[in-house]
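Structure, as structure tokens:
All protein chains but one are shown in place.
Going in written order, the chains are labelled A and B, and every chain counts its residues from 1.
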Amino acid sequence: MMEKQNKELHVKNRTELWYNIAKNIAIVTAVLAGILSVLMIANFIQTKSVDPLNSQAISQLMTKLQENPEDTVLIEQIRALDLLARKAYFTHQWQIRTGSYLLFTFVLILLLALKYMSSLAPRFPDLTKGPETEKTWESRLLSRKYILYGGLGLVLLAFVLGVLSQTELKKIGIFQPQKNQATSGYASLKEIRDNWPGFRGPEGIGWAYHTDVPKEWDGPSGKNIRWKIEIPYPGFNSPIIWGKKIFLSSADRRRQVMYCIDADSGEFLWQRELNDIPGSPERRPQVTEDTGFAAPTMTTDGTRVFALFATGDIACLDFDGNRVWAKNLGVPENHYGHSSSLITYQDLLLIQYDQNTGGRLLALSTLSGDMVYDQPRDVEISWASPVLVNTGKRDELILNSNPFVMSHDPRTGQELWRVRCMLGEIAPSPAYADGMVYVVNDYARLAGIKLGESAEMVWEYIDDLSEVSSPLASNDYLFMSASYGTVTCLDNKTGERLWLEEFEEGFYSSPILVGEFVYLMDMSGVTYVFKADKEFQLISRNELGEKAMSIPAFMHDRIYIRGTKNLYCIGE
Amino acid sequence: MKLKKLKIFFVALALLCPVFVYSQVQERFPKPDFESGYVRPDLLTPAPRSVVWEYMDILVLVAALSLATYFAHKLRSRRNIFLLMVFSLVYFGFYRKGCVCSVGAVQNVSFALFNLAYVIPLSVILFFALPLIFTLFYGRTFCAAVCPLGAIQDAVVLKPISVPEWLARLLSMFPYVYLGLAVLFAATGAGFIICQYDPFVGFFRFGADFNMVILGMSMLLLGTIVARPYCRYLCPYGVLLNWMSRLSRRHVRITPDECNKCRLCEESCPFGAIKKADEETQPMKKETDVKQLAVLFILLPVIVFGFGWVGSRLDISLSRLHPTVSLAEEVLLENAGKRTEMTDATKAFRATGKPLEELFAEARAIQTQFHKGGWILGGFIGLILCLKLISLFIRRRQLEYDVDKGTCLSCGRCFAYCPYEQVRLGQMTPEELKELDRRDVSIKQFRA
Partner (left out) sequence: MKEKSSKDRIKRRDFVRKSLHSIVGLSIGGLAGVLFSRSSKEEMVWQLDPNICIQCEKCAVNCVLPHSAVKCVHSYSMCGYCDLCSGYLQPGAKHRDTGAESQLCPSGAIKRTYIEDPYFEYTIDEELCVGCGKCVKGCNSFGNGSLYLQARHDRCLNCNQCSIARRCPSQAWKRVPASQPYILRGDESGKYRKG
């Protein structure tokens, strides 16, 4: 009996000894682990704030070096800093690694000690108290209550989350295929053709899809003139229309303005002056009187409008006139004044920026104005505007310049084909119909270019050539108007002349195809309507009442013409 | 040669606008012919782990599962289970870096079922199925000694408190939600959230970002007082193991023999998986409860349907976590003028020239998947909620101290507390058992 008790005591003492040893080990390792953790956290915070591989100090020194490339002291400084930075980075890596392993070891030992200590203390219930199983019902009741609340809470949370998340996207229409434009991101071809979004209409080829328009009107007497409104400052750009909004821009030596006018009432919805664009030149460049400072026609993609001025300022406003972005592209080297109009392709704003210093095709993001590509072109200066059509297999951006007419992929700017056929100062824009491109310039030729495996000129015509007015191609015919008053109609497949008519005044505006008719306005504002046919048949001659150089816009059952002073709305 | 390159270089410099580079490989400079006899070095391509090791993993898994079962059922030795657990922690945890693990394999299986393009490796299937099969027959021996996540938590259990029953029941609903979400996200291809929010894998890999380290540390610190918090209140695989374990034919019991309700084992389980025996005078039913139970039965379809409907309404917000949908959303907002800048992802997408309609069609399809999946998820959770509530009305008489088959992890801690176990081990004679004065147990008697 005594032996057994002695043995028990001996064992008890031994275990107490081990317990104390374990306790001490635990304390030591805990302290060590604690110190190490603090060190590692400090290390982490330090490297978070200063990333050795992207050091501010080094970048600043590098910019200095750009100015003085031969400064050896600076070079030495940079090299020393760089070495330090790299060393710091790798040391930090090493520190993390070693620190983690060390910390792990300490924690492991700590845990072992603690585990040993806790295993020596078994958990027994307090047998003086009952097992308290009668509490089970209460706890069940409680559980039911809380689980029910928990479930309802979860559902409520989920519901709120589900409802809240829908609001912004719902306004846009989520991803459902709907008819309105915003959901698919870009305006569809149908929407583009339903409006008048740029120079010479949708796609820039002079085709109007709203054909139910008046054939007769008279400015001086007011017949079929619904309204007219004076446009404050001068501008030769043509009106563009989306929905019920008409957009114009004007500029003179002192100011640049963009306007929005309501198509029904003919009243200004807003006017915005654009005088504080970053990068805008102090002094306006020289331009000629018949080009002005606001020659390029605006364009719109359905949510925003874009305008370019002779200063190289380009601005983007939304339909309510709020500025989205504006910048300066660099003053164009253009002795008459820049006149190529703007056009959009999906999310890109395309600019034909051909100047005396060389040709360029620019693409800016419509959202931010950031340059997406800047494609140099092997051409000289041009005043023509882009045409953007689907030529069967692909979308092509076709630009007319000296000496080439070139086609580009609007998405990347890469050149697709070129044909050498132009000379001189190019102002007329290309025409397109049915797989053929038509370009013209005075002293060069009128060329019919067939697209296919490669583009080639299949016919040319050299009489009564246009120098400003852009040609118009219908499915069968080609119409060319000149600034000295002639209008020529040719068979567009063969280049054979079908008829030639002479008019009193010359044409700067370009002919527009409206169904079976052609509407063509001369410099005095008189619009001739004739049949788009192999025989000349004049339908009507309509006076405006003032001079006009712009392209009329055709929308719904109305025509909008910008004269030198006023904007007219013609309709029944 | 040099001049030409310089010219190109300066032209390139001149175009120093942020041209978006879409990795076009162009041979701008011709490949040189070396005259000095220089030989181009070979590109080193270090191979990944050989497939042999994959089979090794499977073998180790089978061996560990078998051993765990053997230790728990036949040997009933906590020490052996503990040692096996340490081995699993080292092998599956630190050596294999905790990946692929059985908990995560649930996602791979969901992903494979709904995406024919994904080829699921054999080892993943087995990591999913084998623990379930073993548990179906022998209880959750996987949890005790094989799962590395469980092992690391078990290793830090120091002073476990007992969680109040109502709280434990409430929190144990969460793994169902987690499982449902994980399956939904994996099946639609949105991502593997179990892997993303695994607190312990950062320790196994010795590498994690700051948030993961904090999460892991907090979980382990919590684990010192609340034993195995992830296993009990978070693990989605635990839901499946719970079900399997409840159906298991043979499960570990506290006593190897019979129970004399000595109550010594009451506080022995740090996980609260021991069911106490009822006293005879306990009433088993209450009047009011029957009415409430009836109401619950009637409301069951309403609740399930209601939860399902709410789940389906989450399709927009949940689907945003899918990369395709978030890309499509970003592009849509940019085009509609609600964003001033493009992100890297949208720029990269636009540069591919892929038509917008295609992207939107894909996004729509994924949202539809989330819509349907949301119905199922909601309905599932609603059903589980109702079943849980119903089970809280029903009570069977508990005749002896036994484990809760669903939540018992077969760790074997409770064995040593049972006097019948000590008889089995020869530390006590049956006669001594009969005369056992429970108030007089000592450490010596306890430590086997």
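Basically, contacts are C-beta pairs under 8 Å (C-beta built on N, C-alpha and C of every residue); 3 or more make two chains touch, one makes a residue touch a chain.
Only a predicted model underlies this, so the values are computations on that prediction, with no experimental measurement involved.
The chain that is not drawn here is touched, among residues B:Gln107, B:Thr188 or B:Asn335, by B:Gln107.
Only one residue from B:Phe71, B:Phe192 or B:Tyr237 touches the chain missing from this view: B:Phe192. Of the options B:Asn80, B:Ser162, B:Thr343 or B:Thr368, the residue whose C-beta touches the omitted chain is B:Thr343. Against the chain not shown here, chain B presents residues 1-2, 5-6, 8-9, 12-13, 16, 19-32, 34-36, 38, 40-41, 43, 45-49, 51, 54, 97, 99-100, 104, 107-109, 112-113, 116, 118-123, 125-126, 128-129, 132-133, 136, 191-192, 195-196, 202, 205, 207-209, 243-244, 247-249, 323, 343-345, 347-349, 351. Interface residues of chain A facing the missing partner chain: 53-54, 62, 65-66, 69-70, 75, 78-79, 82-83, 85-86, 89-90, 93, 96-97.
Going forward, only the chains that are shown with their structure count from here on.
In whole angstrom, the spacing between the mean C-alpha positions of chain A and chain B is 45. Of all residues in chain B, those touching chain A in their complex are 15, 17-20, 155-156, 158-159, 164-167, 169-170, 173, 177, 203, 206, 210, 263-264, 266-268, 276-279, 282, 286, 306-307, 310-311, 313-317, 320, 328-329, 331-342, 350, 353, 356-357, 360-361, 363-364, 367, 378, 381-382, 385, 388-389, 392-393, 395, 416-417, 438-439, 441, 443-444, 446-447. Residue ranges of chain A in contact with chain B, taken from their complex: 8, 11-12, 15, 44, 97, 100-101, 104, 111, 114-115, 118, 120, 122-125, 127, 131, 133-134, 136-137, 139-140, 142-148, 150-151, 154-155, 158-159, 161-166, 168-169, 172, 174-177, 182-186, 303-304, 318, 324-325, 346-347, 365, 367-368, 370-374, 411.
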